[in-house]
Each structure stands twice: as C-alpha cells, then as structure tokens.
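My questions all concern the structure below.
Left out: one protein chain. Kept in place: all the others.
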C-alpha cells in the first residue's frame, strides 16, 4: 500500500460515494477531483455538470476554473448559465451536488460569505456562488472540507446555504423536499446526519486518525456513531488514477499560455 | 400601368408603410408578402422575425406555414419559441407587428377566436396564436384584412387582442405604452385611429373604390378623414417584384415533396 | 436513461388512458407517427397539449382519443380550418371536447416554467383580452418592486412529452436542429418522455458546442421512425408535404371520409 495524504483520502472517499447513474453538479477543487476519479474508476457513465453550463463533460485534466475550455470541449453540450440554473438545477435533474465550506455547523449549515459580522467582517469570503440553490435543489449534498476547529463550528457566522437549519428542524419546516447534506467528508473522517436529530455524527474514521484528534478539531462536542467504522484506505488503483489525473492537470496548466 | 387586384393593392400599401430599419413580427399570408415585398424593394435591410424563432430571415419564396424550413435556412439565427416570446417579443425589440382579423371593430379590437358565444359558437375560429402579446408588445401594429361587413363590425364577439379597447380609452387606461394599431389596410382603403378618440377613420381610398362602397362594407357608421387621400396605385416595379415572388412561391410549393 | 424500443412498445409503455400528453414540434418535427400509434392503441380521455393542434390533433380528436385540448392556435396552417376539431367543439362528435385556450406566449412560458421546476409562469400578456374570462387558469401576480400586475399561467408538466428529432446516438443523446420550437422544454417538463428520431448514429456530431442536445438520461424511450414527422418536415431529411396538408382539408371535411382514410392508412376499425 502506498503512502497517501489526508486530502487524497478525502477525495477517494468522496469518489466512492458516487454511483454510475448519478448526475453531479461539480465544484472546483476537491469535488472536481472526486467526480472525475469516480468517472475514471467505478462510475464511467456518471454525468458531470459544471455551473458554467457544460453538461456531460469528460475533462482529460481538471479545470482550474469552473469555466475552463476543457469542460466545454469535452461536454455533450453547453447551455447558457440562465438555462443551467433554471432547467437543470432548479428543474430537479441533479442527484448529487458538491459544496465546500469555510464554516460548517453541526447541522451542516454552510458559510462561505463572511467571518464575523456581515457589515463589519473580520474576513470577507468569496460569497454564495451557486451554493444557496445547489443546497436545496440537488437530491443529496456532499460536503468536502479540511477538518479544523475554525471550519467545523458550533454556529456559522452567516448561513450562505441551508443544511438542516439552525436547530436541525428548519429544512423540513421550510418544506424543502430534497435530502440535503447526507455526507460530510473531511481529511479526518466522514460525518453523516443522525436520523432523529439531523446532527452530524462521525460515522467513519480515516486510517491514521483517532476520535480524540477529531474531537480536538471540531468546534462542537462531536458525537460518534454507534456503528462507527474505519474508512477503507485508498487502493493502489485509486491512487494511481488520481495521481495521474493530477499529473496531467499540472502539466497542462503549466503548458498553457 | 398594369391591372392589379385589390389584394395586391393591400399588400403593396402595407409594404410601403415599412421602413428600412423596422424589425417586423411577420404573420403568414398578406403580412408575409408585404414584408418580403418591402425587403425586395425599398427596405433591403428590414429585419423579419417569424414567431417560429427565425430572426433576420430572407426567404426566397413565401412560407406556407409559420415554421417553413426556408425561414430557418435563410435566417441569421433561429431561437427557441420560449426565447422568441420572452427575449424578443416581450423584450420590446419589435417595431412593427402584423395581425389579421376575422372581426375588427371601430377601435381596432380584434377577434380571431369565435363568432357568437364563446361556449356555443356559431363559428369556431383558430384562436389567439401570438396575437394577444403581439398586440401590446410591438411598437406599432399593422392590420391587414378583407373589407367586408362581416369583418369590420360594430363590436367584436370576443376580444382576442386589444386594439384601443371597447370605448377606445382602455388601452391607455390599462397602462399599455405601445402605440397599438396605427394602420388598418384593407382591400378597399386605409384606416387610421383618430388622434382624439382612437376611432378608426378612413384616411386613404384605394383606386377604384368609393366612399359609398366603403360605407356599405363597414359594420359601423364609418367616418372619413378631413385629409382623405387616394392611395397611390401599385407601381410597375412593385407589381413585378410581388408577382415574381408569388410565382417563385407557387413553383416551390408545387415542386416540394 | 433512454431505452431504444419499437414505436408500439414505446407508446404502450408511456401513454395511459387519461394522461396529459404534449406532442410538440412548431410546424417542424411534428411527431405524427406517435400520434397515429396512440390512435391505433385506442387511448382514451387524453388531455392533448399542443400550441398548434395541426393535422395530428385533428386526427386524434376525430378518432375520439381526447377529452380535453390545451392549445393556442387551431388551424390547418396555410390552408384553413381543422374540420375534426371544429366538429368536436361545435357538435361533440365523436365526443365532446373541453377547450383550455391560451396564447402562444402563455404556452411557451408554461412549458419553460415546467422545465424549470416552477409551479407557474409570469409574463406580460393577455392585456385587455377576453381570454381570462373563459380560462380561469389565467391569473395575475403583482411585481414586488413596481406594483405592475402581470399575467400568470400554471406551468405545464405533462404526464408524457412527445417530440420528433433528427437523430440520436447509441447512448440516446438526441440532436435537434433548425426550428427547435419548445422541443427541449417539453421533454424536460414532462414526467415521462418519448422521442422519435429519423436515425441512430455512432457519433451525434452536433455542429456547435451550443447545439440543442437532450442528454439520454432526460429521455425515457426512443424509437427510430424514419419519416416519423410526415407530413410535417425534418430539416436535413425531408420537406413539408404541403400537398397533403391541402388534401387533408378534403379528407377531413366529412366524417365517413375521414374514418375511411384513417382505417385505410392506420388500420383502425371503422
């Protein structure tokens, strides 16, 4: 077994959660790597959609931006951005949407807007992008993020996109019919919402980490599932495909211009 | 001067009212002939749009249906029908819209839905098509129709598309900002709305007709403008282009299949 | 995910008695073969939806498939009236037909809203017309910013959406070229969808990255039916049979003559 990084574990773990018949709304970075890893391994027919309008894209290298030419060139078709958000996302055609987070709370609400007060922020983050509507329109939401005490917080400073709501009940109360964040994958572990409370609990530990390390890196008194398992480490095949993808990507982005 | 038919006079008269910089929403039949006659004579740069989505079309022969292949083949571009009605018609980009009418009243309200009661009609007509929104979204409306006592009526049985409203005042009262039916061209004469009342009055007599004939063929006590003129008969050049267009059209439609 | 099946199986699997069925194609790409197979299979009590009923609905109405018609312009384009539709409306033959009558803009917006997963469409329409008097589904909302009152219609979300298109690849991705009408919207707005194509090809090869393409996973059933849009036309394949549209005016004028023609051409019993 090769050595691998926590980020590789996170990416591989996200890839494994994808199915061959999924239609994914993909973000840049870890989600893009995970979705394309799935496509190049166990899910060759998976449909990848980027919010730039590219449908059924099969990039040979990972995009650096959400609208790289590679995405349009390898797509089945490319539609306008209004059509993408109206007919495809809001139309309920996406089974899995990926989101990242600067802050995520125990009910999987996400902040990518500001740290601190909105009008006098300590840190100004990029903002919402597609997230508010991805969070409620996709069948399920997968979140990938680094596991730090500043990221996994008791309460987000700003709800950019809805998880299960401030008390875990608001998603249902607001009449949102989609499942929401069913899976949060960090570089340390996997968290899933508990059926009764919708609170995120750790369901799988990545190799090399401990419950104590996770407790230290989590901003709320995190709980562990009764059925806690260990994440299967990345296989040789998974690592090889992922690293080859990254190698091609770096080479291409160096060569461009 | 050649002999010519009343319908030719009507078509030529409508064509003359079009300007080189007009953007026209064209209907099938007389409007299509008039718009293309204008394009082939004094208005070579006129933009012709058909509701099937074809923009800037330059058909070599007249279409038999609103969606003939000839329209798409010779168009600058062809958009979807929802886009046509949203971005182009409702977007306020059309300067002249053409409408026909089974019934038209003195305030240029149009009926193409039913003769008699809606629920127990004497005659069932085709219905609205694009007319209700053409009537209010285009800068000006030109109406072409045969001049008969059954067509030009005191009161339409059903308002399919708004002229100036039942009393001539409703168009303004409803806040419609476009000018509405500024020109009604029949095979006998031209009618235009009177500035103060919006009632249609005869402003130009086609050669060969008389005020008495028009009074007999009009279902309301029609008035004549103080500035009544005679319509200039079709020129040799106009007739030649129009007839050549019809000849090509008939030949093409016979040859098809 | 689209499966390739025979026309008979496709219709049997997707269209049920009482369904709301949209068959679209704006003059171009009218799915005649599907309409005629629905007649053959004797479907009843359908709500038929089409901007321009055209000959295809005249045939289906005349054969008694429809209880209700959602439409915006019901004529024989370039020719005149639809005699079977008129007979149903005026005389209830072969059965009464309820009309739900709109403008083109309303139906186009309603399909787009359906495709977008919205419950209704907003547009500036129907101002000063009598249509809202006879169609209770036409309502209004007030703009939250300007106070302007705008027309609304419920979104169209048919049980079955049917279109014809130029071609599909073996994965069931479908290309539509030329007058694309509401073809994309109808498929995306419908619960089930059935697409007929002129041919299946190894490479879809859309001419532009922005060509109108429906992914196979948005479609339920595809049937390969060459000339499946006749007597309408398919850009790049065959032209509109204008002569037949003229002939239909004669064929459809008389009930017996109509039934004879259908029985002869579709094998339906008189």
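Residue numbering begins at 1 within each chain, and the chains themselves are lettered A, B and C in the order written.
Methods note: a residue touches a chain if its C-beta (ideal position, glycine included) is under 8 Å from a C-beta of that chain, and two chains touch if they have at least 3 such contacts.
Keep in mind that this is a model prediction, so the values were computed, not measured.
Participant: Of the chains you can see, which ones touch the chain that is left out?
Facilitator: When the full complex is considered, the omitted chain touches A, B, C.
Participant: Specify the residue from the set C:1, C:143, C:243 or C:266 that touches the hidden chain.
Facilitator: Hidden-chain contact among the options goes to C:143.
Participant: Of the residues A:2, A:20 or A:65, which one touches the chain left out of the display?
Facilitator: In the full complex, the listed residue that touches the missing chain is A:65.
Participant: Sort through C:2, C:82 or C:180 and give me the one touching the missing partner chain.
Facilitator: Within the whole complex, the residue contacting the unshown chain is C:180.
Participant: State which residues belonging to chain A touch the missing partner chain.
Facilitator: Residue positions of chain A that touch the missing chain: 28-29, 51-54, 63-69, 71-73, 78-82, 84-86, 89-90, 109, 113, 118-119, 121, 124, 126-133, 136-137, 158-162, 165, 170-171, 174-176, 253, 256-257.
Participant: Of the residues in chain C, which ones touch the absent chain?
Facilitator: 116-120, 122-124, 137, 139-146, 148, 150, 152, 154, 177-178, 180, 206-212, 235
Participant: Could you pull out which residues of chain B are in touch with the chain that's been left out?
Facilitator: 21, 23, 47, 55-56, 72-73, 75-79, 86-87, 90-93, 137
In the analysis below, only the chains that are shown with their structure count from here on.
Participant: For this assembly, give the contact graph shape among line, ring, star, complete and other.
Facilitator: line
Participant: Which pairing of chains gives the most C-beta pairs in contact?
Facilitator: B-C
Participant: What is the distance in Å between the mean C-alpha positions of chain A and chain C?
Facilitator: For chain A versus chain C, the centre distance works out to 40 Å.
Participant: Taking each chain's centre as the mean position of its Cα atoms, how many Å separate chain B from chain C?
Facilitator: Centre-to-centre distance between chain B and chain C: 28 Å.
Participant: Take the average of all CA coordinates in chain A, do the same for chain B, and state the distance between these two points in whole angstrom.
Facilitator: Chain centres of chain A and chain B, defined by C-alpha means, are spaced 57 Å apart.
Participant: Among all residues of chain B, which ones touch two or more of the remaining chains?
Facilitator: Residues of chain B never touch two or more of the other chains.
Participant: What positions in chain C touch 2 or more of the other chains?
Facilitator: Those would be 112, 184-185, 212.
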